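Before we start, here is the structure in question, set down as structure tokens.
Only a single protein chain was left out; the remaining protein chains are all shown in position.
A and B are the chain letters, set down in written order, and residue numbers restart from 1 in every chain.
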Amino acid sequence: MSQPSLASACTAVLRRDLTLAWRRRGDIAMPVLYALIVTTLFPFALGPEDALLQRIAGGVVLVTVLLAMLLALDAMFRSDIEDGSLEQLVLAPQPLALMLGMKILAHWLGTALPLMVAAPLLAGMLHLPTAVMPVLLLALLLATPLLSLLGAVLVALTAGTRRSGMLLALMLLPLCVPVVIFAAGAVAAAQQGLPWLAPIAWLGAALALALVLAPLACAAALRIALDA
Amino acid sequence: MANWIPLWLHKLGSPPIFYRFAGLLRPWMLAFAVLLGAVALYGGLVLAPPDYQQSDAYRIIFIHVPSAWMSLFIYGVMAIASFIALVWRIKLAEVVAMESAPIGAAFTFITLVTGSLWGKPMWGTWWTWDARLTSELVLLFLYLGVIGLYHSFEDRRQGARAAAFLAIIGIINVPIVHFSVNWWNTLHQGSTIRILGPSKMSGDMLWPLLTMMAATKFYYLASLFGRARVDLLAMESGKDWVRKIAEDEAAP
Partner (left out) sequence: MSSFFAMGGYAAYIWPAYAVFFIVLIADFIAPSLRRRRNLRELRSRLARQTARQDRVTRTPPASS
């Protein structure tokens, strides 16, 4: 029996997850819809003055995207645990971390990418200056995979438990504080005409670290959570 | 010959022996904690002179600072015990890690409440988004996450191992949060408040503080021993030694 090569196993996992995501297109639209609803509520709550909305736009979009991602995070491994395919993956000869990395990538493509496409619209609704838009997108491009990776570790830890979305939020909050600070800090700095490269660089460094470590941690967490 | 230390430690790791050991030491720890605490309170509330800047308000320091110190110390103990539990799968380490979490959360809560009770008269506000306060709040969330994750598993040992993993992630996270909030504060140029009070403390104020720190350490040990004993009983409820204890205590 010949083992399939690592690359083909990776693409197989990726293709399977993307196909599954595509079959449930409605689920992809949900986080975007949620972000849209939350963003719409802010002007009603705070009043429609341009200056105020401009000042909070970056932060509101970031927090909204984060909450929308949290909403979808719970489902990252759920169907795979229910149908047992995750256990197959754990037993597979290929390194588990790499396979989980592919699953996280698929999840990011399925939830964060639509949110990033919608982000300029959300920011535009809050009158974020057009000049700041690229910085916002860059911050989101670095922050959302970071959140997906960190979230995946926590989701793996809760894999063996009764479902509780609130616990996931409680566990994610301490981890996402620095992400929000640097992402929102970059946008705020750009808005004030200050150099914004430093926080973006920090985010990038954190992302590079998480890309290497998070799949490994995720695999370790999954092994803990699944063995009974 | 020098073999007795590892041997003794190995023996201590067995639940019934630790149960008895903790039961013997616990009253002593509690007595030390109460005694030192009483001395520290007398020294801090009565003997220490009022501060020349803060008059009597600074007296909150005698519980605030030891609690803050304990909140970090217990997290450290929890993380080390978690590491041992994950690597060597020692049951006792799991128990120590998981039973430290509620005590640490209690001290963190005390730190936050006493801090804001101190902040109101001194800075004119209950809460400020300073790096230390924010890190302490995040620490509370970390503790609550560990406790919540532990209790969400049906199997206690599996829950302990998952929560131990979370505790280790958390200890990497705390310095990052502290650093990022510091950076955030410089960006926003908010109300800058000097958190550290008098940089030089007179001896009259220092010794009650140090005594209180020792008292909280002893209290932690006493509480940890009590909690670990209960946890061991629950974990080993099928074993003979637990049955014997249950029957002995039913007698009166």
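In this section, a contact is a pair of C-beta atoms (placed from the backbone, for glycine too) under 8 Å apart; a residue touches a chain by one contact, two chains touch by 3 or more.
Keep in mind that this is a model prediction, so the values were computed, not measured.
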Shown chains touched by the chain that is not drawn here: B
Option touching the unshown chain, where B:36, B:72 or B:110 are the choices: B:110
Absent-chain contact - pick from B:17, B:39 or B:57: B:57
Chain B residues touching the omitted chain (full complex): 45-46, 50, 55-57, 59-60, 63-64, 67, 102-103, 106, 109-110, 113-114, 117-118, 120-121, 219, 222-223, 226-227, 229-230, 233-234, 237, 242-243, 245-247, 249-250
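In this text, only the chains that are shown with their structure count from here on.
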Chain A and chain B: spacing of chain centres that average the CA atoms, whole Å: 33
Residues of chain A touching chain B in the complex: 153-154, 157-158, 160-162, 164, 167, 170-171, 173-175, 177-178, 181-182, 185, 188-189, 199, 217, 220-221, 224-225, 227-228
Chain B to chain A touching residues, read off their complex: 86, 134, 138, 141-142, 144-145, 148-149, 152-155, 158-159, 161-162, 165-166, 169-170, 173, 176-177, 179-181, 183-184, 187
